[in-house]
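Now for chain A:
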Amino acid sequence: MIEVRFHGRGGQGAVTSAELMARAAIGGGKYAQAFPSFGPERRGAPVTAFLRISETPIKVREKVYAPDVVVVLDPSIMNVTKVDAGLKDGGVLVINSAKPAAELRKSFGFKQKMATIDALRIALEELEAPITNTVMMGALSKVAQVATPEQVRGPLEERFGPGLAPKNLRAFERAYEAAKAEG
Partner candidate 1 sequence: MSAKTIVTTEALMKVGDLPLGLTVQPGSTVDFKTGDWRSALPVLDREKCSYCGFCYVYCPDGVYQDMGPEKYYKPDLDYCKGCGVCAHECPKKCIQMVIQEV
Partner candidate 2 sequence: MSAPKGKSDSARAIGLEVSLAIAEAVKLAEAEVVAAYPITPQTHIVEHLSELVANGELTAEYVPVESEQSAMSACIGAAAAGARTFTSTSSQGLLLMAEMLYIASILRLPIVMAMVNRAISGPINIWNDHSDAMSVRDCGWIQVFAETGQEAVDLTIMSFRIAEDPGVLLPLIVNLDGFTLSHFIEPVILPEAAEVRRFLPPYETAHKLDIQNPLSLGALGGPEIYTEARRALDLALTGAKPRIQRVFDDFAKVFGRQYKLVETYRTEGAETILVTMGSISETAMTAVDEMREAGQKVGLVRLRLWRPFPVEEFRAAVAGAKNLAVIDRAMILGFPEGPVATEIRALLYHEKNRPHMTNFILGLGGRDVPRSHFKHIVERVRELGASGRQGRYELVGVLE
């Protein structure tokens, strides 16, 4: 079982990312669950969402305390939240940042593997909007090997409709191709 924790801010799509990843996994014949860390919903507030993907039925509903993967949708969240809390030694951080991994590692003391991706730039180029969640889904899918572009196509189409789905899929694919864990 792979356990993932998403960090973002209200309105950035952390919850949607977890949901779409779960739906893609279930559509691909796996077992999955996704849920937000529920709270008063307001734009800009730190938001956490959780995702579990497994080959066997998942019989646990507790929060994810020791994630295999942490996804950071919003780089500024690292200043207010210890995003690597509980991350397994062999785990990986997938961070939306234009900065190189080494620099973030120095600033925040991250010990585990890291994959950084300039999701904002990709989002602006592909979606013409600073919405980074589908880009980060692409990075997560590649780094954690949890879904292929083919598997997320359906959930993306269902969620974004014929107008926006192709753009989101392209954003996903670019991140999927570019993302690489290091360290």
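Operating definition for what follows: a residue touches a chain if its C-beta (ideal position, glycine included) is under 8 Å from a C-beta of that chain, and two chains touch if they have at least 3 such contacts; residues count from 1.
Candidates were picked such that all candidates are chains of the complex that A comes from, given by their letters.
From a predicted model like this one, the values you see are computed outputs, not experimental measurements.
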**OP:** Pick the candidate that touches chain A in this complex from 1 or 2.
**Re:** 2
**OP:** Show which residues of chain A lie in contact with candidate 2 when the two form their complex.
**Re:** 18-19, 22-27, 29, 31-36, 38, 40, 57-63, 65, 155
